[in-house]
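Shown here: the complex without one of its protein chains, the others still in place.
Let's look at chain A:
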Amino acid sequence: MNVWNIMIKEIKSSLRSTQTFIFMLAFPILLMLILGTALTNAFSSTAQIGDMQLLYSNKASNPQLIQHWQGFSQAIEHEGIQIVPAADGTNGQEEIREDRYTAYVELGDDGIQVYGSSKHAIESNIIQGMLTAFANQYNLAAAAFKQDPSKAEAILANANGGSHIVRETSLDPNKQAGSMDYYAISMTTMIALYSALPGSFLFRSERTRKTAIRLMASPVSKGSLFAGKVLGSTIINFLCIIAVVLFSLFVYGANWGDHYGMVFLVLATQVIFSISLGLGLSYLLKGDSARSFIMIFTQIASFVGGAYFPVDQRGGAWITQILPYISPLHWANTALTKIIYADDLMAAWPTIGVNLGIAAAFLITAALIMRKREAL
């Protein structure tokens, strides 16, 4: 029953603390808004494609090539590319330089010359890609013609259908994280990690407030005090995390996927981990050094764990590849991303296991030191 009393007191005290609301609620919500809005373009999964106009000059006399080109032209016109024949005396390259067309093609018996606009790199690359497909197909037909003309005609006839010159393959763009989605996750896990700070104050605050004297003089065991305070702090910090998740979901429209249970389970273990870390360090380190250590650790862990910007582990020095793995934020973010975007629920378990394992180690350490101490 005393565990319950102490837990309720802990929750009530925290709910009345302005610091809790500013730090655990306002801070992550505001950062989500600032970073999510400011870095929208960095997370954009779609590119804006403008109108594409292809200027061409046909100097070829080969009827097969001309026929094949006409089939290709129809196909790409169908995809929205405007094909414009160059008038006599037109300098195609100059037209491109003047930014009047996206690309210029010179069709001749000896091959196809393509000039793309550097001002419209994406559009120009799309056209070049299509022309490469066209050239490959024509070369294939030409090679086949030498062996068996009937097969070459079949290839050309098939190509002229145009259905597979341009084929769209989507990688499920709806499953890509936007900036707000990214920062909703990273800010939530970052603030869960910051629960280490209230964790480090759990008993230290009783000592500085002198209430430890009265608690110790009461017939409440150290075990009950320990359990009540850890439970109370975990609940209030987890409630803050739930509030942050719900706010980002309903106000910012962040994507938290469909597996809310598993998402909250990962976040709950993250809170338990952080509080235990703070509590353990407050017993392992003397004076105010636990607080300083936690501030430095959470900042570094946030930075390398991708709280402020995504960390690309591919390439770079070995340290940039290894550092994220030491960040509890990285473990949690990776698990949450897999749960939300790949429906991979199994990805949660390693993170849950590591969080709870480390939490248990810190809790046991704190409990043993506390038991050994005369006061709290």
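As a working rule, contacts are C-beta pairs under 8 Å (C-beta built on N, C-alpha and C of every residue); 3 or more make two chains touch, one makes a residue touch a chain; residues count from 1.
Here is the rule we go by: contacts and distances are computed from a predicted model.
Colleague: Could you check which of "Protein-export membrane protein SecF", "ABC-2 type transport system ATP-binding protein", "Imidazole glycerol phosphate synthase subunit HisH" or "Fe-S cluster assembly ATPase SufC" matches the UniProt name for the chain that's left out?
Modeller: Answer from the UniProt record of the missing subunit chain: "ABC-2 type transport system ATP-binding protein".
Colleague: Considering the whole complex, which of A:16, A:146 or A:286 touches the chain not shown?
Modeller: Counting the whole complex, the residue in contact with the absent chain is A:16.
Colleague: Check the options A:216, A:285 or A:370 and report the residue that touches the missing chain.
Modeller: A:216
Colleague: On chain A, where is the contact patch with the chain that was removed from view?
Modeller: Touching the chain left out of view, chain A contributes residues 1-2, 5, 9, 12-13, 16-17, 209-211, 213-220, 374-375.
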